[in-house]
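Okay, so here's the structure we're looking at.
The complex is shown incomplete by one protein chain, all other protein chains being positioned as in the whole.
Chain naming follows the written order as A and B, and within any one chain the residues start at number 1.
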Amino acid sequence: MDRPEGKTGIIGWGVYIPRYRLKASDIAKLWGFDPTTPSSLGIHEKAVAAVDEDSITMGWYAASSAIKRAGIKPEKIEAVFVGSESKPYAVKPSGTVIGDALGVSRKRLTTDLEFACRAGSEAVRLVVSLVSSGTIGYGLAIGSDTAQANPGDVLEFTASSGAAAFVIGPAEDAAARFEAVVTYVTDTPDFWRREGSKYPMHGEGFTGEPAYFHHITSSVNLLMEETGLRPEDFDYAVFHQPNGKYPLRVASKLGIPKEKVLPGLVTPWIGNTYNASALIGLSKVLEEAKPGQRILVAPFGSGAGSDAMSLIVTDKASARVNEAPTVEDFLSRKTYIDYAEYAKSRHIIWRNWG
Amino acid sequence: MGKVFVAGVGMTKVGRIFNKGYKELAMEAVDKALNDAGIAVSEVDYLVVSSAFSDSLLNQVDISSILAQEMGIDVPAISVNTGESSGVAALEAALNAVRAGKSNTALIIGVEKLSEFPSAKINSSFSHVLDYEIEGIRGIAPINYAALLLKEYMKRYGVKRDDIFQWAIEMHKRAEKNPYAYLRFALDLDKARNSQVISSPLTLYDVAPLADGAAAAVLVNEDLQTTIRTQPVEIVATASATAPPIYLRNDMLDMLATKKALERLRTTVKFKMGKDIALQVHDSFSIYGFLALEELGVCGRGEGVKAIGDLQYLNVGGGLKARGHPVGASSLYALDETVLLMRDSFSGLRYDGDAALIHSISGAENNAWLALLKR
Partner (left out) sequence: MAGSFEEVRIMKNSISIFWRKRSDFYKIRLTKCLECGKVSFPSRTKCPYCGSKNVRIVEASGKGTLVNYTVSYYRTEDSDELQPRIIGLVKLDEGVIIPAEIVDVDPDSLRKGLRVEAVLRRLKSDDPFGLIYYGLKFSPVLK
């Protein structure tokens, strides 16, 4: 198999999950949801970014961990792509701040990408292409979100904050090599946010079958078709995690057992970190997988599209795990806050400006 | 070099004076000082104005020319700003002008109006006495440094939190007798102890209240001194120094600028430092009051709390803590109070000593200024 992506791999990975957690039961109580709502969504609690955090600061942290794990000088990085649906600015790139703050080469490609929850995944694809074509040596792909939900919307149970980042470079130095990557995209309007609107809207059940399930199964089937791989060839499977239930259901549709999904499933404890969701799951798997194991990653973004990636872990991964905080480190560091504190930190309540 | 004397002093009450602007406050202090000296405004031939926040909080740049216009005089008029210590710096500028023969009768005005805007804005401006590009932008305020110093001081010398309130309690006692003071009420330990924390462990009663006020003084040369009606008090010398920000100091409890200024003062004039000297120290936060006493050699390190009860002539007007802190005017209040004390009496106190010292600093002691007075 000589797919171009085979020349590339993940050199270093990093995540960021803010310290604060809001219990799903608090949201249910405040907005008068049935107390069983959180369990029906498979969500216990969600991560909440502090008042001075945003997708730029979280993306910076994740990327600096990724660079530490990669063990390369930041000046060697020649692309910074940031996938986010909660950019602090409607116009003004996040990647310029992150790149300069990290000390990345100024001779770099930089852009922010938007495709609901899969812009970070598209960032991975773009960097893979740039590296495999020889255009750049190393690039950073970042997915970072402080996801916003209309207060009282069912989305509020899951919309959370977090970031993941990957330094992608030549396969020889990779912690995990890309074996194959495919993408499947259609015009399917399941979730959106209009210009000027603070909170997104969604088609409720329409986000499921025609959107999430159709696109992920299509991309994964496409990957299998192109590579000849079969579900049993994968040791781990990580899907986009809008809630705690969908990833397990899509796995079962694809004939992948639950046990291969659970290691990368983080949403029940941190919520849906949107562009970081599947990528934090992948990072967690990289922190426990053994050399030679194969990982299926299938992020999804509304609108809609899904990427399916096959990665093979190398013997370089385990030595890099402890070079930066792990997903487990972040999962175990938490401070519970109440809804009022959450509302303040996520700017649901504003004081007069001035 | 001829001698220079304070011929007249004048102060307004310190406080939140909503019905008067800075011009009215300044004119009130000026009229009192000229009247005190028996000098007509037309005799003033040099003007120095001290105001730390006129441009940021009164929208007034070149406040000295504006005040000269207000007085109807056409003399050289300069503004001096060294932050919280501006008053002594203005005194030095006037002193130099008289000594250099550029002036026979110099007028100094310290004026500040800090009640015109909400406290958050005032606090932001006050924080700008620190290095804005390094400390201000990072959200660090002078009060935070004072809190860090207080913690370090209590730990190093085994001083109790309650002991520190002695400063405020003593200053309030003095202010009660000062008709110009802002906080003219007795403070007891219980009240101090239960005051709100502003920057732990520092509470409301460790902080000098920012306030409105104006203080003026008239300086004259030796020839004119005999013609004035008040008992002359001589400005013998001033001295000052700047010092690195406290985070760059080997020992943050060292008042490096004060130490250097004192060394410089001692090279020009001999005087004896002791518990009986009339002394005005800068106590924007009570910890600075203790540190200043110790750095100036009034008492040993860590002994300020023990010493303060015996210091009858310390901050006779109540210090910044209780007289109030109209920043650019504060050390001119200290000057005026001290002149009155040395002439005859102030707040019912009589002072027999022949020398008095005024100490003033800015921010976390970015600078220190000293002035030595003799009768």
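Here, a residue touches a chain if its C-beta (ideal position, glycine included) is under 8 Å from a C-beta of that chain, and two chains touch if they have at least 3 such contacts.
It should be emphasised that the depicted structure is a prediction, and the values quoted were computed from it without experimental measurement.
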{"item": "Identified contact with the non-displayed chain, of B:3, B:20, B:99 or B:151", "value": "B:151"}
{"item": "Identified contact with the non-displayed chain, of B:40, B:100 or B:197", "value": "B:197"}
{"item": "Option touching the unshown chain, where A:30, A:101, A:229 or A:348 are the choices", "value": "A:101"}
{"item": "Touch residues of chain A, complete complex, unshown partner", "value": "18-19, 50-54, 56-57, 60-61, 88-89, 97, 100-101, 103, 322, 324-326, 329-330, 333, 335, 344-345, 350-351, 353-354"}
{"item": "For chain B, residues in touch with the removed chain", "value": "119-121, 123-124, 127, 133-135, 137-141, 143-145, 147-148, 151-152, 196-202, 244-245, 247-248"}
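Methods note: only the chains that are shown with their structure count from here on.
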{"item": "Chain A and chain B, separation of their C-alpha mean positions in angstrom", "value": "59"}
